[in-house]
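Yeah, one chain of the complex is gone here, protein chain that is, but the others are all in their spots.
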């Protein structure tokens, strides 16, 4: 297994970090998190056109950069560090991932360039219940209505569900699961923004009451949809690894400069050893996220699902623990609204649930390993 | 709930500790653990006659001290501290507990005074398999043979199974479970001492091949036998609490006197905070063990099984953790044969398995609480 | 001393006498509690004349019991004036001037005067004795400048217990004095401090040229740390309160949430793993409760052991784990935060449903291991004061405070 990045990949990381250092400051995050859409269209446009970040993993023939999940993961790791507010996971990972894996050539040609160019914010609506995400149990239904379809059902916890322009929705036509494209303004479509614990990532609840949609897949999408979600799970783990690393950096920096009893608190073993344990977690989280991204990018590997389960279960717990320890190390200050520690803590909690919690991922992994 | 001991109980604790300070020194423990029977008959005799420890919870009419599980628990806590080597759990807790709960008046009159006086070492043979102790699944069978019975089956991990003079065995006559008394010299009885991880507590494997035995119960003993095992579980938890407390004492003492980098290692937070966490565990373990002993002693309470599950699951993990941390705090020295730390570590590991491991106890507790 | 021989029955009689004079169901809080104070039934272990009878503190439960028997209206000290009653009154009794005892204790008990505590500073958290707020003597007054933080109830308080540095040339512990601060004095600026939940339970206090009359000092000049210890000791006792009911408190909410979860929300394997985790938390909650009962029994027997000191550390860490687990029980719904993060002052019973309570407490409980002594400080205390392990080498104890390095 190769565990190193090319010079181009390292350069991409630096570029993204520089960009986010300017465009995703704490002040910006706080401003955006109080807005309904939770992102800045100007910045999104720059990410798409100047940095080609939105279409990183979209093939060049569809207007993308033609790179892979490895690059997407690197970019997301940096976004995790910076607590970037924007529809990257929904648009650049889930929606474009689903299009590439499930959709017809015509649909790819139609939607992918719009996504890559930053013109369209899109999302993928799958989950219906608050618990386990079970693709086989999805109930949202589609009924043929002339050349288009009518969708009925409720999709919950849809990433950027209230702000996306196009919603790709997994619905069942009889037994088979298909992918449908539904315009945000379609009649019969109700969108309710959810008040989120993590203000930096917006969620919506979408109710389809005979909402008009276009079918864009041919065969049953259960398998490619699961693959899409495994990909997004791997990329989300990279974001978590970045968040965990940033928490360690914040805690370490504070521990170096905060004096109590006449010494830097980082000179006390209670704090120093917490930081050391966080470091182990951060390095393990990175290994997990990189491995999952490599698995997604390497067509000769067949272990993406397992790698994603490993990455998400570990990175969720590592990020949560680092975010919690960061609060503890900051003491009372870390508990205030004005300090950013709580923003990472809430992000860590919320991202640990999306696509399945750690116990679920371990359950799936164990089943695949015969444990 | 009352959580204090009477002056008499406190005095008993002191007496037991004084006695064990002399009779269960590390040197004695090391000598006895290398012997097959693992105990010193002279000391056992003194415990029985001078201190009345063996018959503590045996009613006076059967030659005992007429006290309760509270006193037995206190005594066992002290034995746990001192790593006492002797058949207390088998003889004074399990065998006499089973007699009191399951046996006929005649059997009580015959066996209990002999046990209380120190004349008879006895044990109770129940478990057959290495896993879960399931009374309903016991297979050892009894067949009537004139006025006595023939027992067939194998009992495993029998406490002091190779040295006890009388073995009380749970066997099935048809569907009903009964208690039988089997002399150690009975024909058809095979006893194999097991090489134990914990050298300070002896175990045997007993095979009954038509071994001659006397039936000493009348009704089915499933319920009172379970009650006996709950009692023994509670008392074993007290022993574990004592062991954990002793490990904390050893670690603390060492941390005060061992100098590295010109300071006592206990002045480093890495060590100090380990000790503090051990202290929390030790106090919780004590609370758990006392509560279980009070539950066993108080006939108005019906929560012995739950209290024993709480106590044993918690005390097992607390003792193991304290024993492991004691080794770690002692560094290389704690890893040597010549230092007693490993004796506690092995005792902790072994006692966590006897009567069911922590997960099993939590499983039972959850079922009883409807969790 | 006849006071020491007052029997339980006599206490009950005194309560009944009080109730004849003023009944809480028929008078207001201030009137009734004022009478309760005058009858010596406010805090029975205080001396006569100061709201007590000079008898064992254990007798207070008899007062509560008898009041409960005879009246529907009951008052909770901790709701009325937690800091005043829990910490202010004992400090005034031990270190206050005669004027303070006579004029302040009764109004603390009635709740007419709410109190707050001004110890912590942005630069002095775990290291309270490192504080930098300066008090300089100017004639009959002390002029105070500095900043305090984490001040509960400051925005409604009449009096503040203020610890300030009066001698920067002395070592840190011996250069502080303890003042009674009139919170309405000019120069006292109280600002809400918003926390992770979006609420402002606490305040920041900016003190600018605040004048404190010279006779408002408690204890002697330079001996403020000694007085502060009295206050802090009473804080720890107040925090160490136990959940007296089996399966009550946080664990009760968790178990209820678990039992009422939607069927088949997760796989069977997931549910089994969660069940073991919840059972483990149940066990630890029970053992914390029992350890508190043991501590209470030991105190009663005049033989306090380490059980009490253990509770603060254990409770803080356990609470966090319970609410984390509750969020996992809630599953996807935990992504949604219905209470919102509106910046405001908290009110009682804000979160009536167990679901909302869990979400709120998940955030709020993060402070449990920080407030009233961080878990790291508690482990130091357990290690050093209970187990007798040596302290760390200290570079900040015997040098002038002004020479100790501190954060900007």
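For reference, chains read A, B and C in written order, and residue numbers begin at 1 within each chain.
As a convention for this text, contacts are C-beta pairs under 8 Å (C-beta built on N, C-alpha and C of every residue); 3 or more make two chains touch, one makes a residue touch a chain.
Since the structure is predicted, the reported quantities are computational estimates derived from the model, not experimental observations.
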Sole residue of A:87, A:266, A:334 or A:356 that reaches the chain not shown, by the stated touch rule: A:266
Residue, one of A:106, A:136 or A:371, that touches the chain absent here: A:371
Selected from B:176, B:226, B:353 or B:369 as touching the chain missing from the view: B:353
Contact partner of the left-out chain, one of A:137, A:223 or A:280: A:280
Hidden partner chain, touching residue among B:109, B:172 or B:258: B:258
Which of B:45, B:117 or B:196 contacts the chain that the document leaves out: B:196
Chain C, residues in touch with the chain not shown (by the definition above): 268-269, 272-273, 275-276, 392-393, 395
Residues in chain A touching the chain absent from view: 1-4, 248, 252, 255-256, 263-264, 266-269, 271-273, 275-277, 279-280, 283-284, 286-288, 290-291, 310, 313-314, 359, 362-363, 365-366, 369-371
Interface residues of chain B (partner: the chain not displayed): 127, 129-132, 156-157, 194-199, 203, 257-263, 268, 270-271, 324, 327-328, 331-338, 342, 345-346, 349-350, 353-354, 357, 359-360, 363, 366
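Rule of thumb we're sticking to: only the chains that are shown with their structure count from here on.
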Per Cα centroids, the chain farthest from chain A: B
Chain A-chain C separation of Cα centroids, rounded to whole Å: 42
Centre-of-Cα separation between chain B and chain A, whole angstrom: 53
Mean-CA-position distance for chain C and chain B (Å): 43
Overlap residues in chain A, where contacts from two or more other chains coincide: 268, 270
Residue numbers of chain C (touch at least two other chains): 376, 379, 392
